[in-house]
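Only a single protein chain was left out; the remaining protein chains are all shown in position.
Chains here go by letter, A, B and C, matching the order in which they are written, and residues are numbered from 1 within each.
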Amino acid sequence: MRLSFYQRNADKIRIFLFILIMFAITSPIILSYFWLILRSFSVDMKGFIPTQLTVKNWRFLWSEIKGYPNIWKTTLNTAFVAIMVMLFEVFMTSMGGYALSRFDFPGRTSMMKFILVLHAFPSVSLMVAIYYVLKYLNLLDNLWGIILLKASLETPWATWVMKGFYDGIPWEMEWAGLVDGYSRFQVWRKVILPLVKPGVAVTAVFAFLSGWSEFIFINTFIFSQEFWTLSKYVKATIGDFRFADYGLLSAVGVFYALPTIILFFFVSKYMIKLTIGGVKG
Amino acid sequence: MRKVLLAILLVASLLIFAGEITITAWTVGPDNPSFYRFDNLKAAAERLNKMFEDAGVDIRIKVEGFFDTTDWSEFKQRVLFGFQSKQKFDILCSGHDDLGAWARAGYLAQLDDLVKRYWDETYYDIIPSLWDSVKYKGKIYAIPQDTEARPFYINKIVLKKLGWSDEEIEALPEKIAKGEFTLEDFVSIAEEAVKKGYVSWGLYHRPKKGIDYFQIFTSFGADFYDEDSAKFVFNKEKMYKVYDFFYKITNVWKITPKSMIGTPWGSVHKDVTSGKVLAWMGGTWNWAEWKRDYGKTEEELEKMFLVAPFPKSRYGGRPNTLSHPVVYMIPAHSKYKELAFLLITLATAPELNMKHDVQSGHLPIRWQETVLPEYKKDFIMMEGTKILPYSGFIPNDADFDLFNTIIFEGIQWAESGKTPDKVIELVSSRLKNQLKDKVIIVEK
Amino acid sequence: MKGKGKVWIFLTPMVVLVVIFFAIPVVLTAILSFTNMDYTFRWDFIGLGNFKDIAIDFVIPKVLLNTLIYTFTTLALFNVGCALLISLLTTSMPDRWGSFFRTLWMLPRLTPSVVYGILWLWIFDPTEHGLVNFIRAQMGMPPQDWLHQAPMVMIIVANGFIGASMGMLIFTAAIKAIPTDYYRAALIDGASWWMITRKITLPLIKWQLLFVTAYQTLSLLTSFEYILIITNGGPTFRTEVWALYTYHMAFSNYRFGYGAALSVILVIIGIVFAWLYLKMFKFEDLMQKPKVEVD
Partner (left out) sequence: MPTIRVVNLKKYFGKVKAVDNISFEVKDGEFVALLGPSGCGKTTTLLMLAGIYKPTGGEIWFDDQLMNNVPPKYREIGMVFQNYALYPHMTVYENIAFPLRAKKMEENEIKKRVHDVAKKLMIENLLDRKPGQISGGQQQRVALARALIKQPKVLLFDEPLSNLDAKLRMMMRAEIKKLQEDLGITSVYVTHDQAEAMTMASRIVVFSRGKIMQYGTPDEVYRKPKNIFVATFIGNPAMNLIRNLDYIKEKGKAFLVSENLRLELPEDVAKKIEESKNSGKFILGFRPEDAKIDQKESDMGFWAYVYVLEPLGRDLIINLKVIGTEELIKIFAEDEVNIKKDEKVFVKLQHGKIHIFDSETEELII
């Protein structure tokens, strides 16, 4: 039995080839982020070559820029919105997902279908209607309004995700808890919830992300500069592109994107557990 | 004189207010350098507070709010919701063309009486044509904050290469203003310059929707608004010529890139300032931008560009430029309308307004500003003011933006190669569909 | 009945908020579609007036066509196609490399939309300063004007690079959940990578493929944020999709009533697709009855 070089190393060659293909299709991402970071440290760019390096673009970190609120206050607002959206969403979906996964109640099926239908609604087209709701609740120009709104809009989809994670937990766990004398609520709280940690992590990350990058609602329903978040700050540096200071813009953009990327690294191991809606083979 | 007026006002107001009053101002650039629109109000408040202090009055004014640098449409959306929900804001800054819609909806306070009250003090001095821009159905709803001209920048260096003498070049703006040098003359020069390889392109216009294009309508004598009936006009015969022009610059003469609309601003300015283009339909504010962001010095710019009104067409119309004053308005629901107006009046002081003009490249709104030393030092401001007499405005109609959107769609179609006949049909049917009886279509 | 109440402990927080901030606005929007509300915010009912206008709005066919092209091309090439390719390739290489690439593909989703929009504007910049044209220039080719040559390609690619990440996550999770013994058995049986992929992996993640297809169809139908930033629907409606048209009508032209009517139609289209997909992947299978009758 004589094997050719290719037969012997087919595996290695294939892997090498795959890595090559991945590099090729990923290259726009790699190159553009590389450019973004480089751009934030340079006066101007000729293709990929900075004409002159500078840290001036990062001046917003240590000095106020005319017409803009303080960056740290803005960052704090952003974090506040993101964290609150995350908490609300995790709270609602970890309970809602459990109910949909584990309870039999009238209207369960229609509720799940309704959730999918809600997803068909472009949330921005609801803006005028949402405006009336916020006005009625006296939540205009108020970050809480944004938080509740954002969490509610994301919840239907996130509930599906959570349901998927709950579906993956063996019923024996539940039975054991009930046999041991706990109520359904206690079983959920003490037994099941710790087991869906990956699901909670995934939901939390996506919720945090959506809160962190929320722009349209903040731009429309927040009037005071003291409630600005980073998305608004970035948009302000862009303007309508005519007056964009690209250096500043890249720096603010990098500053804005960094926390989410760091957060993602911490939870990326949970991401591979993402399954939707009780997948059956 | 001023102090006397104020004192009277104060005594009256003393009975009502005491302590600190917060005036909230929503202002917008969206260009960063226009921050004096907000800061001048703060400065006005300081002046007022100083007067209060001197007069021993125990009232202080505090100005809050923001200076928005996102973009027009997002700002206007927010303002609209702000009006409807009666957010607390007392001064609003926006383009003059918004006041039609907002006045019609009843969001704005009428200012005729207040203007009259301070007429002798300040408002007599406003460049008269500007008042046209702040009226809706004959009533004043805003105070001009700045204005601008949209000069036709022509590259002198290229003209020289084409064999023009210095004298000929110097005389060109004058000839354009008198209508002796027409748009068609320009086109043939542009074709020549492109053909000879002196420039890549003959004519650049803004790469987005905007109001600059209405200058070309005026050049062809295509009126687009009927003041008496307050309706838009779409004259098929005249507009045919306009769209024919847009069609030909990219498709026949090829003096404008087909990709003009959609090119990033940065690339547009790079091309214009690096001499790749013969003429640029820009604005006075570009000057400051070029110096700040594109590494040009005042000398280089003065050497490179001549500034003229937009030429008229050989077939009727007039040379013109379009002004788009930004104005201060007062919401109808504001609790402190008079105080707000007072602040606006103080912020309209020549030296404060001039700071804004110098910083952002806009033009003065008061005659008194033209005698200030800053004015005389500023080439583009003086040149720009020279073409102000040719200026027109867009109508203060509530539906102007919709009209503009549809007109602009037509421009894009024409430039991308749809024949003018087709474009005329598309645009007129769309206007009918969207604006219904708000538009008069004049058939050929 | 005492028992049935328990479920509401779990459901109430979600239901209350979703009703207030989602369901009520949905109903309000439906009502709004029968008014001609504009910037004056008056609820003037005009019956089916908006829908009649839509019927004769000649931009609509163009917009509809764009929407279909945009939705299904992006879906096929990226949200499902590219996502699947990435998942298959990255799960067939050492995991260190695999997670490296997957993390990179998450970047677009992690990047705030405005910043992401800028990146693509730069990539497709028509001058030689842009990435694509820069690379072309290195190879001696003249710069191309992508916005006018291929605006649809621009928005499909830009959206695709974001859209691929969700499918990628779900497919990767699904592939990793396939018992390794299936692969070992197939390897021993002499199956090639391609045969394993075709005969084993793909059939076993069929459900996920359907789910992502269904879900992303709806997402794409309703998404327009990046199109707004990158082409704003232009040039001349060439990238104007239904959701963006809705937005333009409502928030550029302040025809809120008309915009609401447009979005109602979009929702109906969405529901039709959702219904089709539900039929296709036997939604009821997902609804297995809970196996506990205790409350």
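Heads up, the rule we're going with is that a residue touches a chain if its C-beta (ideal position, glycine included) is under 8 Å from a C-beta of that chain, and two chains touch if they have at least 3 such contacts.
For clarity, every value in this text was computed on a predicted model and none was experimentally measured.
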Chains on display which the left-out chain touches in the complete complex: A, C
Contacting the left-out chain in the complete assembly, out of C:Ile20, C:Leu104, C:Leu204 or C:Ile271: C:Leu204
Option touching the unshown chain, where C:Ile46, C:Leu104, C:Ala186 or C:Ile271 are the choices: C:Ala186
Touch list for chain C against the chain that is not drawn: 179, 181-182, 184-192, 195, 199-200, 203-204, 206
Residues of chain A (touch criterion as defined above) contacting the omitted chain: 1, 3, 7-11, 281
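Simple rule for what comes next: only the chains that are shown with their structure count from here on.
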By number of C-beta contact pairs, the top two chains: A-C
Centroid distance [mean C-alpha coordinates] between chain C and chain A, Å: 15
Separation of mean Cα positions, chain B and chain A [Å, integer]: 40
Multi-partner residues of chain A (each touching 2 or more other chains): 235, 238, 241
Touching two or more other chains - residue numbers and ranges from chain C: 121, 129, 251
Touching residues on chain C, where the partner in the complex is chain B: 39-41, 53, 56-59, 121, 125-127, 129, 145, 147-148, 151, 231, 234-237, 248, 251-255
Of chain A, residues touching chain B in the complex: 66-68, 131, 135, 140-141, 219-221, 223-225, 232, 235-246
Chain A partner contacts - residues on chain C that touch it in the complex: 4, 6-7, 9-11, 13-15, 17-18, 20-29, 32, 37, 82, 85-86, 89-90, 92-94, 97, 99, 101-115, 118-123, 128-129, 131, 134, 137, 157, 161, 169-170, 172-174, 176-177, 193, 204, 207-208, 211, 215, 218-219, 221-225, 243, 246-247, 250-251, 256, 259-260, 262-263, 266-267, 270-271, 273-274, 278, 283-295
